[in-house]
Structure formats: structure tokens, C-alpha cells
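Next up is a structure, given as C-alpha cells.
One protein chain is absent from this view; the other protein chains keep their places.
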Amino acid sequence: MEQVDKEKIEKIQADRKKSHAYLYEKSPVYRTFVEMEQKTFVDGSLQRVNKELIAIGISIVSNCESCLEWHIKQALDAGATNDQILEAIEVAFEMGIGPTTVASRFALKVLEYHLENPSKR
Amino acid sequence: MEQVDKEKIEKIQADRKKSHAYLYEKSPVYRTFVEMEQKTFVDGSLQRVNKELIAIGISIVSNCESCLEWHIKQALDAGATNDQILEAIEVAFEMGIGPTTVASRFALKVLEYHLENPSKR
Amino acid sequence: MEQVDKEKIEKIQADRKKSHAYLYEKSPVYRTFVEMEQKTFVDGSLQRVNKELIAIGISIVSNCESCLEWHIKQALDAGATNDQILEAIEVAFEMGIGPTTVASRFALKVLEYHLENPSKR
Amino acid sequence: MEQVDKEKIEKIQADRKKSHAYLYEKSPVYRTFVEMEQKTFVDGSLQRVNKELIAIGISIVSNCESCLEWHIKQALDAGATNDQILEAIEVAFEMGIGPTTVASRFALKVLEYHLENPSKR
Amino acid sequence: MEQVDKEKIEKIQADRKKSHAYLYEKSPVYRTFVEMEQKTFVDGSLQRVNKELIAIGISIVSNCESCLEWHIKQALDAGATNDQILEAIEVAFEMGIGPTTVASRFALKVLEYHLENPSKR
Partner (left out) sequence: MEQVDKEKIEKIQADRKKSHAYLYEKSPVYRTFVEMEQKTFVDGSLQRVNKELIAIGISIVSNCESCLEWHIKQALDAGATNDQILEAIEVAFEMGIGPTTVASRFALKVLEYHLENPSKR
């Protein structure tokens, strides 16, 4: 891979490690978040690997590069394959549109309303 | 159209009118926003109708129902047709996916990185 | 469950059905989106049920009620259990914070910068 | 323009080209998205240039730099002027506030409610 | 205030109470979130009232009505005045635009780039 991309990924890793140490020491709220994270990604009714794939899908939609770096690593460690990760990304593609189609429903109603009630414009 | 939808639209109109009056009186920041709005939606290099169609596209992506109610009305008043509004909505559908494909590029790099550097996982 | 909640859910179902029929007829972009959706939620390297759980997680983070209505139904049909759906929601809780901790890393650097460079403030 | 900015823009172009080729080969969902994109940005009831200006407005609000890079290029190719693109951006400025004023309406109602019902606090 | 608005607010209160009880029993992740919340909104270097005002500003930008219902109540209980809450909302108005002006900076660079490099279009 290109050197510049490798450096970007390793800067994200280094930054996360450093700020994690700082926040873990200084912030009781952050420490509780870390505890919450640990309780989330355990095998339960869903296996950890499937939880990590959910986290990858959410990271794509949230456009969170550092989250992607972390959860792709975790997913691979939990046994996810390349193709499974790609399919999680495909779900995120599809879900990018979802909310726009929902909003369009209301737009269509508004359009109908104003065509039926021209005097109220 | 269904009565319940008509009522929802008219509640949005009434709420906007009422809170506009309140904020316009109480908030200098809001008053300046109103001035900014007036300076935005005038005929310029772009005609007002095309500005309203941009606003409709943004309203879909921002999932802002009240914005849709307002800007669809304005677009119709400025001469937009039904089909033009539908095509603005189509642009918004397409743009819902856009950012997910951009985020996926970084995901693919991370995947490549961790497959090339298994010891760093 | 409360009648008002039941009615809300059934209104979402009816609205989706109606606008789907309209958009499917009128919009070639929407028809291609539907095709894209069908290609997404098939058994592949990931089983459909796990794709639906990813979609539930994303729907929570995107705050898309209609998406939740659809994908929870699909997940149940694909064999998801109550507890699995709850765990997908837990992943979404955790991922709500994720991006804020990433943004906070930059905030901490800015803070350090301005404390080290008071003359540049 | 500064060299660093030129390099950033050209990195975005190169990354898009590379990941497009990869996803186009590997992902049927992505291929259908590309088809959807092609059906969106054609002359219809709206001319392509106006669709590209809508896409620019949405890209600003979605904070999608790669989308901006693509759609500004497309808009220029379709005949948009500098000033028209600037006015599309102005619409996006205005629309950044829109949803906050809508949310504030509910905030004002809540405020009124709790002042009228102090015992329910 | 209008009856329909009062009912909406009280439905939000009832829904929150009910789902809180359910999630608190069923979800260890949610329980840790509640603990995190309790650690956040205490008097510290910042007084609780100022933390609640930050939460109101964020709720506006996140368009979270239930968050607004909760944090406005908490802010009032902590001693916030009507005018202070209105000024927190004004900050949120202004911050709605902020990210669009940042994205526009990149748009302007892209525009400059493509005007300087017409052959690359």
C-alpha cells in the first residue's frame, strides 16, 4: 500500500493510544465509557465477530475513520473474513440512502398538499 | 390526502409562524439569521427556483420536515414543476450513499493494512 | 402495547407502501435503489440475519424510525432473537460515543497547542 | 494554490479511481449504486448543471470533501459558473441553521411546559 | 399551551420512563451508560447548570426532542433562567452554520484547482 496511507493509519493508532491514556487518567466519564465498551463487545446472544461487523457498518455511516481502524482490526481478530467485512460495508451503502427515502415520503405529501391547496401557498 | 397528514402539515405551518414571531422579537441572533435567509433566496447568478431546489435536496438529506414544507412551497411559488422537485429528491437519494462510499475507501485501506501487517493487530 | 404506538407503527407501514408504489412507478433512480437493496440483503459470506442486525444498528445511529420498523421485521423473519436485536442496539449505544472520543483527541491537541503558544491566541 | 492543497485534491482523485475499480469488480451492490448515479445526473426536467449544484449544496452539508471534488468538477463541465457555485454554497450556509431553528421550536414548548407545570419537574 | 403539544411532551416523559426501566433491567451496557450520565452531570470545575446548558445546545444540533425535554427540565432545576436557555439555543443556531463554512473552504480550493487545471477536468 502507499506509504502515505500506512502513515495515516499508524498516526491514528498512535493518537488513539496517547489520548486514551490521558483521558483514562483524567476523566471518570471516559473511564465509564471504556467499561461500557468492554461490556458491549463480548460474546453474548450475538457473537463478538457479528458485533464488530455491526460496528463497522455504523462506522461507515458515521464517517469515523478511527472507529473503522479499530473495529476492522477487532473484526479480523474475531475471525471475520475479507468478504464478510465487504458485505458489512455494502449494508452501509444501502443504509446511506434509507433515511432519504423516508424523508421523501413527507416531501411527496407536502407536494400533494400544496397542489391541492394553492391558496395556502 | 389523508386528514392526519393534512393536519400534520398545517401544525408545522402554525408552529413555525408562532415560534418565528417569538424568536424574532426576543433573539437578535435569530433576527440576523432571518436577514441571512432573505439574502440567500434572491435571484442572482442562480435563479431563486434553482436555489429552492438545492434547499429541497439539503432538507431531504438533513431529514428536516419543516424545511421541506417551507422550501417545497417556495419552489412551487418560484415556478418549479412537480417533476423538477422529484428530480431534486432523486439527487438527494443518490447523495445519501455518497459519503458511505468515501468512508469505504478508508475501510479498504485499513483492511489491506491489517492483512499485510498481521503482527500489528 | 399502547394504541397510539400501534397506530404510529401501522401508519409508517402504510406510508411506506404507498410512497414505494408511487416512487417505483415515477423514479428510475428509486427503482435502481430498490434493486440495490435486493442485492444487499441476500445470504452471502454473511447470512441475511446478520446483515439485518447491521441495518438495525445503523438505523439506531441514523435515528430512522421507518428503517427500524422495516429491518426489525426483516431480522425477526430471518430468525433473529429478541436478545440478538437488543445486543445490536447495545452496539449502537456504544458507537454513539465513538466519534465524540475521536473528536476529543483533536480538542486535546488544540488545548495543548494554545497553552504552549499563548501569544498566538 | 498551495502545493499541499493541490496534493490533497489529487490524492482524493487517485483514491477514488482506485477504490472505484476495486469495488466495481467486487461488489454487486456498488455496481448498482453506480448505475443509480448514472440515472441521476442526466438532463431531465432539471438540467444536469442544476442537479450538480444540488449535489454541491448537499456535499457541503454532509461535509463530504470527495463529493465536493467530484461534483464541482462535474458542475463546471456542465457549464456552471464560479458565481453559481458560490451561490449554491450560500444556500448550504443558510440550510445549516434551518434544522436548529426547527428544533428550537420544540425547546420553546418544553420551556413553556415546565414553567407552567413546576410540580412536574 | 396547546393540548396536543402538552400531550406530546408527556408522552415523551412516559416513554422514557418505561424504556429506561426495561433497558436498565435487561442491558448491562445501558446500565453503564446511566452510570456515565450520572458522573457527567455533577458540579465539578463547571457547575451542573452550565453542563446542562451545553447539553441543551448539543440537543438542538442533534435534533433530539427527548434530550431537549430532559435537559431543559434539568437546567431549570439547576437554576437556569429562561434567558440563559434562549442564549444556549442561540449558540446552537450559530453552530449549525459553522461546519458548512468549514466545508466551503475546501470547496473554494477545489474550484480554484479546476479553474487552474482545466485539462484535468
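Each chain carries a letter (A, B, C, D and E) given by its place in the written order, and its residues are counted from 1.
Here is the rule we go by: a residue touches a chain if its C-beta (ideal position, glycine included) is under 8 Å from a C-beta of that chain, and two chains touch if they have at least 3 such contacts.
Please read all numbers here as calculations on a predicted model, not as lab measurements.
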Seminar exercise, completed: Output for the hidden chain's shown neighbours is A, B, C, D, E
Seminar exercise, completed: Of E:Met1, E:Ala78 or E:Val91, the residue touching the omitted chain is E:Val91
Seminar exercise, completed: Where subunit D meets the left-out chain, the residues are 4, 63, 86, 89-90, 93-94
Exercise. Which subunit A residues would touch the chain omitted from the figure, given the whole complex?
Worked result: 11, 26-27, 29-30, 33, 63
For this session: By the contact definition given up top, give the residues of subunit C that touch the hidden chain.
Result: 1, 5-6, 9, 13, 56, 59-61, 63-65, 68-69, 72-73, 76-77, 82, 85, 89, 92-93, 95-104, 106-107, 109-116, 120-121
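Throughout what follows, only the chains that are shown with their structure count from here on.
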Problem set entry | Labels of chains that are neighbours to subunit C and to subunit E | A, B, D
Exercise. Degrees of rotation, nearest 5, to put the Cα trace of subunit B on subunit E?
Worked result: 120
Exercise. Where centres are the averaged C-alpha coordinates, which chain has the largest centre distance to subunit B?
Worked result: A
Exercise. Between subunit B and subunit D, what's the gap in Å when you average each chain's C-alpha atoms?
Worked result: 10
Exercise. How many angstrom between the C-alpha centroids of subunit E and subunit D?
Worked result: 22
Exercise. Mind pulling the subunit A residues that touch 2 or more other chains?
Worked result: 33, 36, 40, 56, 59, 61, 63-65, 86, 89-90, 92-95, 97-99, 101-102, 104
